[in-house]
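All protein chains but one are shown at their positions in the complex.
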Amino acid sequence: MTELTICGRGGQGGVTLAKLIATAAFQRGQYSQAFGVYAAERSGAPLAAYVRIDDREITNHNQVRQPDHVIVLDRTLVGPQVLAGLKPDGWIIVNTAESPDELSSIFSGWHVATVDATAIAVANKLGTRAVPIVNTTMLGAVARVLTFDWEQIVGALQSARFSEANLAAARTAYEAVRMALLPGVRAAAACAKSTAAPASLFDENVGAPPTIRTGAWATRRPHREQLTPPCVAACPAGNDVRSFVAELGKNNVDGALCILLETSPLPGVCGRVCPAPCMQRCNRNPFDESVQVRELERYAAEHGRRPAPTQPWRASRVAVVGSGPAGLSATYHLARLGHCVSLYESRDELGGLLRTGIPAYRLPRDVLDEEISHILRHGVKAHLGYQVDRATLLELSRRHDAVFVATGLQELRGLDLGPRADGFVMQGVDFLDRARGFDIAVRGERVVVIGGGNTAVDAARSALRLGAHPVRIFYRRTRAEMPAIGEEIDEALAEGVELQELVAPLALRPDNGEAVLTCARLALGEPDQTGRPRPIPLTSEDAQFDIRCDRVILAMGQGRDISLLPEGAEVRMNGALAGWAGAPLYFGGDFATNDGTVAAALGSGRRAAWHIHLALTGEDLFPPPLQPVASAEYVHWSQFDHSSAHHAPHAPPVQRRRSFVEVRQSLSDEPGHNVAAEEAARCLSCGVCNLCDQCIEHCPEGVLRRDGDCFRFDFDYCKGCGVCASQCPRGVIHMAEL
Amino acid sequence: MSRTVSSTGRVTPCEHLDVAEPPPAVVVQPSADELHIPTELILRPGNTNCAGCGMSLGLQLLKQALGDETPYMSIPACCGIVTAGAFPTSAYGAPVAASTFASAAAVACGISTVLRQNGDDHPVICWAGDGGTYDIGMATISAAAERNDDIIYICYDNEIYGNTGGQRSSATPQGVATSTTPRGKPERKKDIMRIMAAHGIPYAATLSVAHRDDFLRKVRTARSLTGFRFLLLLSPCPTGWKSEPDESVELVRRAVGCGLFPLFEVFDGMRYRINVRPGGATLEQYTSCQRRYTSAAIDAATIRAGIDEQWKWLDAQCRAFPA
Partner (left out) sequence: MPRTLLTGNHAAGRVLALAGEANRAARGCCGGAYPITPQTEIIEYLRGVNFTRGRIVPVESEHSAMAVCIGAALAGARAFTASSANGLSYMTENVFAAGYYRLPIVMIAVNRTLGPPWNIWVDQGDSLALRDAAWLQFYTEAHQDLVDTILLAFRVAEDARVLLPAMVALDGFVVSHTQMVVDLPTQEQVDAFLPPCRVPHALRADHPATVGGLTWPAETAHHRREIQEAMERVPAVLEEALDAFERCFGRRPSGALAETQTEDAETVLISCNTMSRTLRDVIRARREAGEKVGMINCKLFRPFPRQALLDSIGQATRVGVLDRNHSPGSGGVFWQEVAATFGGTAQRDGRVIQDYIVGLGGGDVTPAVLNEVVDDLRRRNHAAAPVWREVAL
C-alpha cells in the first residue's frame, strides 16, 4: 500500500488532487482511495487530503498518519510538521520556485522534489490571482516523481473533464519538476499539537477570542510605502507641494505658509510667475483639471503669517553675489542655517530679474519688496551698487568663508539684422527694465518682438500697455513650442498682442524713419537635440516678406558672462562648474543652470546653501533620494469624484491693456465658502498617506490599526486579502507575495 | 552631489544642477511599541471567513456605526456561524445566538422581547445570509416583520448558498452560474426590498460597503427607530463569485455605479428615498471580473433592461411617495 498526504489550503484544490491521483492509479488497474478532511475553515485555511493506493481492496478509512510521500501545495506550509509520520524513503513534493537544495535547512536527508506550480498555474490562468488553483499542475509533478505513465495522468484529467489549460499546466510541471536526495542528517519532524480538555457550554472561557492565527492563510502581505507625489517631483524649487496644499485643505493657512517657507523665501512671487510644472504633472489633469497649486501658493503667501525671522548664530561669513531668485534663496537658507550673510547687488535695488525683467502686471513691486524684506530680516547685510568682476570676487573670497555667485545671464543673445538696424533694435531685458520706470516712450509705435519666451511675451504686453500698436510677436516655431507660460500667451493674445508663427527676421533697413523688416517663412522639420521640431526655411516664392514697423525688440535668450570666472575654471558636463583653485566659490542660478525659471533658481540657491553649509559645518542636509513617483496608475480613481478647479478672477483685457495693474487676482473667499480650502481639498495626495483611514475602515479583519501617524498590521491574523491596498485612494499600501 | 579635487588638493563641492531635490519627506512609520487596541470588535481577528469576505467588511462597518454599543445577535447556521470558529472560542465580540437556519428572526424576537421587558435597550441584530432570508427564513422574517418585532435584520446577500459551496438561491441573479445552475440561472433575482417594504415596516434600506458614510448613516437611522428594520447588504463572496478578494469593495462600488444595486431607503414601507444614483461604472466593469458571470445565459441587454425597469420603478415610487 502507498499512502500520500497532501497539505494545502482551502481553495487550492487539494482534495481534487487526491482524487486525480487516485483516478490515475485506478486507471492502471489498482485499488485507490481519496478523501479530504472536511472542516469549517474557508478559502486559505490549511487543510489535508489523503490518497491510498494498493493492489488489494483497501479497508482502512482512517486519516493517513504515516504517509509514504507528502505533497505540499503551498510554500508557506513548508516546515518540520510536514515530516510528521513520513516514512524514511518518502518524497516531499513541494510547490515552490526554489530548488530542492534550497530547502535543505528544513528537509536535509530527505528526498525532495520541487516545482513552481503557482507560476505554472498563473501562466495557464487557473484559479484567481489571490488563490491560484495548483492541483492539476501539481498532478504533473506527482506523476513524474511517483512514476505514473503520462497517459494515466491524461486519462485522469480527461475523465474529470479538466480543460486543456490544466493538461498543459500538468505537462509543464511534469517536465519542470526537480528531484534530489538532500545530503545531511535526516531532519526531524515537529510534534503534533497537544489537546486541551474539552470545554463545557457553561465554562467561563466560552466566547474567548479565536486562537486560529489566520495570518498563516495569507499568501500576500500589505506594506505601506509612501511615494513621491508628481507635483513634488516636478517642483524645481523643491517645494513640498502636497503638504502645503494639505494644510490649506485643513484651513491651516499659517501652517501652509510655513511649509512653503521651508523651501522657498518667495511664495508670493512663485504664486504669480511660476510656470507651475507641478500643475502640469498633477494627476488630476487627465481626470478633470489640475489642482490650482500656483493660486494656492499665492493664497498662502497673502493670508498666512510668517514666522519671526531667526538671527545668525554662527561665526561663518558667506557672501552672496547677485540678488536674483538664486541669490535670494541661498541668502535666505544660509541665514536660516545661522550663517552671517552679506548680499552683493550691482544695481541699486534688490531682486535681479524679478525686479527688472518681470512686469508689474504680473508681479507687483510691493509683493517682491515684502518678500525680500523678510529675507533681509534674518540678519542679512545687503550691499547695493556693488559691481563684481574677477578681482572683486577674489577679494570677496578672501574676506568670507564662502562665496556664492548667482549673477544670472548677463550676456544677451543678439541678432545680426544688418548694419543699419541699430537705431530700431533693442534688447527685451533692457526694454522691460526701462518700461517699469516708464523710461521709454512707445506710444503709437508698431512694435515687433522676436522670440517665444517669457521675456518676449512680457515685452510685447508691456509695449501694448505703453501705447504701442500693433504689437506683434514673431516666433520661429509654433505656439505649441513657445517656452513662455501658456496662460501668459493666452492673456497676451486676449489683450491684443498678435502672434506670427513660423517667422524669422532676416534683415532690417530703415526707410523714411521707419523700419522695414524682412522675414523668412519657416516650416517645422525633424526634432532637434532639445526634442523640439527644427524650423526650416521654406523655398517657395513667397518664402520671404517685408513688414514695416517702428521698433524691434529682441528676446531670444541670454548667455552667461564667464568673464567673472576665475582663471582656470572650467565648465563641466551638466552645467556643473568647478571652483577656482583655493577659493571657496560656489556658482548657481541661471548662471550655472540656465533653467530660466524662478523656481529652478530657488532650488539652485537652496542646494548651494546645503553645499556651503556642509563645507562649513560638516552637517549634511541633503535629503535622501526621492521615492518613485506616484503616477496616475497608483491612484484609485473610483474613489474620487470629478470636480472643476476654482480659478482666480482676471482683470478684463480692455482694462489690462491700458495699465500695469495686476492681471490675475488672488483666489477670494466667498461668504460661506473657503474657496482656497475647497480647491486644496481637491488634492489627491498622490502616494502620500493623509491619514484618510480608508484602509482601516475597510479592513475586513480589523487587523489594521493606527495610533497617530503610527500604523500596525497584525500579521498574526491578516489574511492578505488586499482590500486595504485596493481601498487606499492614493497608492500608499502595496501587496507583496510572501 | 559630486566632489572635485582641485589642484591644491582642497575638496570643493560642486553643483549637479539639473536635478530637483526632494522636499522633506513626511515619513509615517510604525513605532516599535505595540498599539493599544481601543475597542472590542463585533468580528474579531482570527475569524474563519475567507479573505475579502463581504460579510466581514459589513461586520466591521456595523461596528463602526454602532460605536461602543454591543448588539445582541442572532445568526443562523450559515456562513455567519462558521465565521465564529471552533467552540469554546468565538470570533464574535458580541453575544451571539447561533440559531437554526430558518429561525434567526424568531430567536431574535425572543431575545428582543425579553430584553425590552427588562428595560434593556441594546440593539438586537439578525445577521443572516440570503439563504436564511430570501429562502428558508422567509416565513420567519415575514412574521417578525408583520409583528414589527424590535429587531434590526441585516441580510448579507452574497447571492448564493456560500457555506455549502455556492449553490443557487432565490437571490442569485439571472444568468449567473452556480454549482446547481451550471448553465446559468434561468430565473430572476427575488426583490426582497419590495417584499420587506410591503410589510409596512418602519425602515428598510440597502447598504454598500463601498459607501461607508451612507452605510453608517443608515445603520444609525435604523438604530434610532424601533420595530422591525431591514437592511440589505450586497456582500461579495470571492470564493463563490470567483472574484479577487481585494476587489470586494470595488465590486460593490461598481454594482452601485452601474445601477444594479441601488442605494435607497424606504420609510414605513411606503416613502422612498434614493441615496446614490448610478454613475461611474458600467455593467461590464462589474460583471467582467467575476467568473460566475461568464455563463452563456448572461445577456447584458436583459440585465440592462432589468436595471432600467428597476430604476423606473424606484423613481416612480420616489415621485409618488417621497420621503
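Letters are used for the chains, namely A and B, taken in the order the chains are written, and counting of residues starts over at 1 for each.
Simple rule for what comes next: contacts are C-beta pairs under 8 Å (C-beta built on N, C-alpha and C of every residue); 3 or more make two chains touch, one makes a residue touch a chain.
Remember, predicted model here, so these are calculated numbers, not experimental data.
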Touching the absent chain when the full complex is considered, from B:103, B:208, B:235 or B:248: B:103
Selected from B:56, B:74 or B:239 as touching the chain missing from the view: B:74
Of B:122, B:194, B:217 or B:273, the residue in touch with the unshown chain: B:122
Absent chain, residues of chain B that touch it: 40, 70, 72, 74, 77, 81-82, 84-88, 90, 92-100, 102-103, 105-115, 117-118, 122, 139-140, 142-143, 147, 149
Positions on chain A contacted by the hidden chain, ascending: 40, 195, 198-202, 206-207
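Convention: only the chains that are shown with their structure count from here on.
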Centroid distance [mean C-alpha coordinates] between chain B and chain A, Å: 35
Residues of chain B that touch chain A when the two form their complex: 1-2, 4, 6-8, 10, 12-18, 20-31, 34-38, 41, 43-53, 56-57, 60-61, 63-64, 82, 85-93, 95, 209, 212, 238-239, 242-250, 253-254, 257, 280-281
Sites on chain A touched by chain B in the complex: 10-11, 40-45, 128-130, 199, 203, 205-214, 217-218, 224, 226, 228, 232-241, 243, 262-263, 568, 572, 574-579, 581-582, 584-588, 592-593, 595, 603-604, 606-608, 611, 614-615, 622-627, 638-639, 688-689, 691, 697-703, 705-707, 709-712, 714, 716-717, 719-723, 725-727, 735
